[in-house]
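Now for chain A:
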Amino acid sequence: MTEAGFAQLAILGFVFFMLLNSAAIMVYVERKVSAKIQQRMGPTLVGPAGMLQPLADIIKLVMKENLRPKAADKILFALAPMISAATAFAAFAVVPFGAETTFFGLLDRPVPLGIADVNVAILWVFAVTSMGVYGIVLAGWSSNSKYSMLGALRASAQMISYELSYGMALAAVLVLAGSMSLREIVDTQAGTWLGFIPRWIVFLQPIGFFIFMTAGVAETNRAPFDFPEAEQELVAGYHTEYSSMSFAMFFMAEYINMVTVSAVATNLYLGGWHGPFLPVWLGWIWFMAKLSFLLFFYVWMRWTLPRYRYDQLMAFGWKFLLPLSVINLLLTAAGVLYFGA
Partner candidate 1 sequence: MGLNLILFYAFATLAVVTSLLVVAQSNPVHSVLLLIGSFVALAGLYVLLAAPFVAVIQIIVYAGAIMVLFLFVVMLLNAPQEDAVQAGIMESGATRALGALLALALVAELVWAVSRSGAAALGSAGEGRHSWSVTEIGVMIFQDYAFAFEATSILILVAMVGAVALAGRHLAEKKS
Partner candidate 2 sequence: MAELNHYLILSGVLFTIGTAGVLLRRNLITVLLSIEVMLNAVNLTFIAFGHFLGSADGQVIVFFVIAVAAAEAAVGLALVISLFRHVETLNPDAFRQLRG
């Protein structure tokens, strides 16, 4: 195999490995951050400062019995968590996380850090997110239980409603950057204005960023939009009947979706791997920093804001966020036309 091919494969394995780890890290971060917000300690027993807690959680989940309700549809019941997990991973295939690098001189030719660079990358992310709805819908349907069914219908209705605003916010960035490839969008954000304000799209599109993050939170079924999973309301929503590894897959899929939305937001709005003080080939450090900030923001929102009721949530999505995103798109297009940039 050629050296570049080997490097590509290594990057692929690395990304997959990091995504799996990110789910575990996010479990720990969530518990620690929520503990600090609520003025308590969080996990401290397992490992130094409780850092091996996710490992304990995973061992517990794996050793549980894998149940299946008798009346459940066998194939769909098994397939649903696989679809959720697979689409969560697949969306990351087009997200670049660094500039070209030679890995400190190990390679002859620099290889870009990212799995693939297709020229319809934004659409790919959108497509895979749309497919993720099926994991939830099938989970609810195949469980053959009314709590699961209700939770699944609500979750999927919520996801497809917020996909519209998500797409419009993406379209506004597309108008500004002139390309659908995420790598090219990040490269238009290099450099600074006036020497110190970075050329990030978030400064041109603050409303767009707000819309994107809000829709992203709603897409991943996280608070304050997590009514379909609300323990107090629906037992556990669409994953009521799942246990052990299948539940772990849903759980993992949710966290990886969070990471994907944050990664895409970093690339679209926050300039990806460009930042001061570091050479471009170390830019992945900046990428990780921005990604971590967005993930922290996710967890912060969950434990600060109260939950939206379902009808409030749908009204917010359709009657506020969607018109706002359309207006945002129109203004952006008008601005690009007028200023010619």
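Selection rule: all candidates are chains of the complex that A comes from, given by their letters.
Annotations
Quick note on the criterion: a contact is a pair of C-beta atoms (placed from the backbone, for glycine too) under 8 Å apart; a residue touches a chain by one contact, two chains touch by 3 or more; residues count from 1.
None of the values given here were measured: they were computed from a predicted structure.
The contact partner of chain A in this complex, picked from the candidates 1 or 2, is 1. Note for the complex: chain A touches candidate 1 at residues 73, 76, 118-120, 123-124, 126-127, 130-131, 133-134, 137-138, 141, 149, 153, 156-157, 160, 180.
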